[in-house]
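A single protein chain has been removed from this complex, and every other one stays in its place.
Order of writing sets the labels: A and B. Residues in every chain begin at 1.
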Amino acid sequence: MEKTSTDALPLTVNSLEKQEAICIFGTGDFGRSLGLKMLQCGYPIVYGSRKPWMSSLLPNGAEVLSYYEAAQKSDIIIIAIHREHYDFLTKLTEVLSGKILVDVSNNLKINQYPESNAEYLAQLVPGARVVKAFNTVSAWALQSGALDASRQVFVCGNDSKAKERVMDIVRTLGLTPLDRGSLLAANEIENYPLQLFPMWRFPLYLSAVLCVFLFFYCVIRDVIYPYVYEKKDSTFRMAISIPNHIFPITALTLLALVYLPGVTAAILQLYRGTKYRRFPDWLDHWMLCRKQLGLVALGFAFLHVLYTLVIPIRYYVRWRLGNITVTQARSKKENPFSTTTAWMNDAYIALGILGFFLFVLLGITSLPSVSNTVNWREFRFIQSKLGYLTLILCTAHTLVYGGKKFLNPLNLKWHLPSAYVLALIIPCTVLVIKLILILPCIDKTLTRIRQGWERNSKSALNGKTDI
Amino acid sequence: MEKTSTDALPLTVNSLEKQEAICIFGTGDFGRSLGLKMLQCGYPIVYGSRKPWMSSLLPNGAEVLSYYEAAQKSDIIIIAIHREHYDFLTKLTEVLSGKILVDVSNNLKINQYPESNAEYLAQLVPGARVVKAFNTVSAWALQSGALDASRQVFVCGNDSKAKERVMDIVRTLGLTPLDRGSLLAANEIENYPLQLFPMWRFPLYLSAVLCVFLFFYCVIRDVIYPYVYEKKDSTFRMAISIPNHIFPITALTLLALVYLPGVTAAILQLYRGTKYRRFPDWLDHWMLCRKQLGLVALGFAFLHVLYTLVIPIRYYVRWRLGNITVTQARSKKENPFSTTTAWMNDAYIALGILGFFLFVLLGITSLPSVSNTVNWREFRFIQSKLGYLTLILCTAHTLVYGGKKFLNPLNLKWHLPSAYVLALIIPCTVLVIKLILILPCIDKTLTRIRQGWERNSKSALNGKTDI
Partner (left out) sequence: MEKTSTDALPLTVNSLEKQEAICIFGTGDFGRSLGLKMLQCGYPIVYGSRKPWMSSLLPNGAEVLSYYEAAQKSDIIIIAIHREHYDFLTKLTEVLSGKILVDVSNNLKINQYPESNAEYLAQLVPGARVVKAFNTVSAWALQSGALDASRQVFVCGNDSKAKERVMDIVRTLGLTPLDRGSLLAANEIENYPLQLFPMWRFPLYLSAVLCVFLFFYCVIRDVIYPYVYEKKDSTFRMAISIPNHIFPITALTLLALVYLPGVTAAILQLYRGTKYRRFPDWLDHWMLCRKQLGLVALGFAFLHVLYTLVIPIRYYVRWRLGNITVTQARSKKENPFSTTTAWMNDAYIALGILGFFLFVLLGITSLPSVSNTVNWREFRFIQSKLGYLTLILCTAHTLVYGGKKFLNPLNLKWHLPSAYVLALIIPCTVLVIKLILILPCIDKTLTRIRQGWERNSKSALNGKTDI
């Protein structure tokens, strides 16, 4: 700007119009970082502080005044102060009247106070227009510039013009404002940064329970049983062999659990004869975390692949194979080639690879940036058609792996079947139900229900007129 | 809000200004879901229905009135009705005059009607301001809240103020509006949700054709030939060995086909002496689906890696290696170590790994969210420089794999060379042409052409002044 001779031009005087000063109450870490960022984006900044003469390390170019003086200088005041210390604002009611107060505070616990901080602020300073914003952005991210354009800033407030002005500032800082409606939404917005993977809990707990159960199951069959009957120390199996039983079983079970709520919902709709009755809460919640279930399953499948591929590197395997060859060499016996075994063995490996490949595809398309580039029809094609194909391939992989020895009584140890037999229960159930549901007669009824038809209703026509 | 004493304050009265009522015609699935979402975001909702007394399961808080009454209550009317039933709107022409009608409808087929639904609606109710929006969002996504901020809502319309208001609503719902211009764009917007991977068709069909051809080629060489001459049953090779020939060949061919249109275009530009003549349509289309070609190639490369890594686990391989060792042990002969074989073997494996690694890098950078964080220069560096390096490494991998037996007449079966020889044709062609194109004399001419120079033109200077 210095290089342009602006003084002669009435037009460029406009250019300063955006550069309205912004006032920040509080010189804490977040207040400083936000102020620095705003300065960099061209906003003059005035800090309000209890002890303006003591403030250190504030960004260069920012003014520091008392709360009262600072508030006078700007229309927009960012309250970068903990909720516990909001009381002093009541003394400033007059000067704050009509101004936009931006509440950026967070709490330490979810639902810590009966009302949200922003609503509390609005009560304290009834003359001001309170907007909730910036609480999801961290001081560190502001300082370091590690901000993506799509980093969301949730904004809410009762005054739409105040909100619009705050959202303009958010946009200028290179962030994406997201209007969440009135100040009632402040509670949800304040809880958001305190969440720790709420949708992942059920899948993770479920898989942990499954893993622990399967671990003991396998330890009994593969470690304790041989120790009791053959006095053989097989504890080393706990590092690789047993996990490589647990992981694929967990993966397949979780994958089947992704598709179980869908078929359950279909049965429920068929039974009720309408889609216009809410599902039970547990089913709703289950359907909402299918993506997470699937991704956890993919994690276990990935581990299974790695554990399988290292097999030939293991000392135990090399020792065993070496011994077999040595025995054969000494015994002068031929080891005839079995085409059936080769077929079975190659088939289950190939099925597993193809299943894993499709599974990885499903995982990639569930990345937010990928799923945003496909339309609804494509998304459903992938998640439903490809998903079922993956389930079929993985189930077939397990079935062929079992092969002839499947349910063979000789494989029972203390009446316990091999662990992989357990892996097949849920997938096979899901696939059988799905097979029944796509029988033409049942599928036709289901499709009609999903298009709005109701078995016991006269408003059936509704579904044909309206979208 | 209940907690704030708003009655005394003229300021917060503004807060209700945004909460303009929205009217929804039609109580179908989509109408209900959209209404519920809007209610949650603070908009009062009025439903218009043929039989308002019969409506069930509408979201709590929504009013249901006759079409006429509902239309009176709001400026913005969402027409959640199938196009076939739009006729009744002609009776409401008066009350709809000047109002914003939002067409959310979709068709069952691409280009089902001569004009788009939104244009048809504008014809039916000429006094209304029609805006097309929301047709790409699914009822399920609205209901379940499975919406990302970047989920795009295409908006178009002839009245910019009407469009702006609809886009504000879209933003408030947490969606991203995308202005696509005038109502002429409605046709394209209505076709969008009906598409099923249009850019992926050519790559997928092409790779399917390649795979089928290679499958028969390999079956003839590896299954039928040994059966005819040695009566050996090698059908089990169809599970892993033959796919592991097909996949790498398809991957390498497709990867080369990613770079073939680029060199073809360069030759065409050199021949024509200008870049200002359109390429033939097939070349344009080919260039637009290079990313998809590359990703399909990456899929096949991934399968090739998995199929290769499971080799030592296979029964057939273990049986064969065991037999070789047994024979050697019995024969009392030494098996001397060949440094050349070790070199060749390790080299082609290492080349393959490095090629695959770069290929995965290329794939990751083609993810939308990653490619958006790099600038144009970085994107071209990756896709062009790293891309060619990948092609070179993968071609070298195949060449060294062939090694000494490459084109050896002893490897011909029924005059057919090994399948991998076929894999080299296109990659080597592309690399040779590229090598010629980067010769200084040719590269200089090409660069001048690409900067706007024309061989037979006086407007050559243009290219130097203008960008």
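Here, a residue touches a chain if its C-beta (ideal position, glycine included) is under 8 Å from a C-beta of that chain, and two chains touch if they have at least 3 such contacts.
Just so it is clear, the structure is predicted and the values come from calculations on it, not from any experiment.
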item: Touch criterion as defined above, residue of A:Lys73, A:Arg171, A:Arg380 or A:Lys434 at the omitted chain; value: A:Arg171
item: Absent-chain contact - pick from B:Ala21, B:Ile311, B:Ile392 or B:Ile433; value: B:Ile311
item: Residue touching the undisplayed chain, where the options are B:Leu270, B:Met287 or B:Leu416; value: B:Met287
item: Contact partner of the left-out chain, one of A:Tyr307, A:Trp343, A:Phe356 or A:Trp453; value: A:Tyr307
item: Absent-chain interface as seen on chain B, which is shown; value: 98, 115, 119, 122-123, 126-127, 129, 148, 150, 152, 157-161, 176, 178-184, 275-277, 287-288, 291, 305, 308-309, 311-312, 321, 324-326, 328-329, 332, 335, 337-339, 341-343, 345-347, 349-350, 353-354, 356-357, 360-361, 367-378, 381, 452, 458-459, 462-467
item: Missing-partner contacts on chain A, residue numbers; value: 1, 3-6, 8-9, 11-12, 14-19, 26-31, 40-42, 50-51, 54-57, 80-82, 85, 104-106, 136-138, 141, 144-146, 148-152, 171-172, 174, 192-197, 233, 235-236, 239-241, 243, 299, 302-303, 306-307, 309-310, 312-316, 318-319, 322-323, 325-326, 329-330, 367-370, 372-373
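Keep this in mind: only the chains that are shown with their structure count from here on.
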item: Distance from chain B to chain A - Cα centre to Cα centre, in angstrom; value: 23
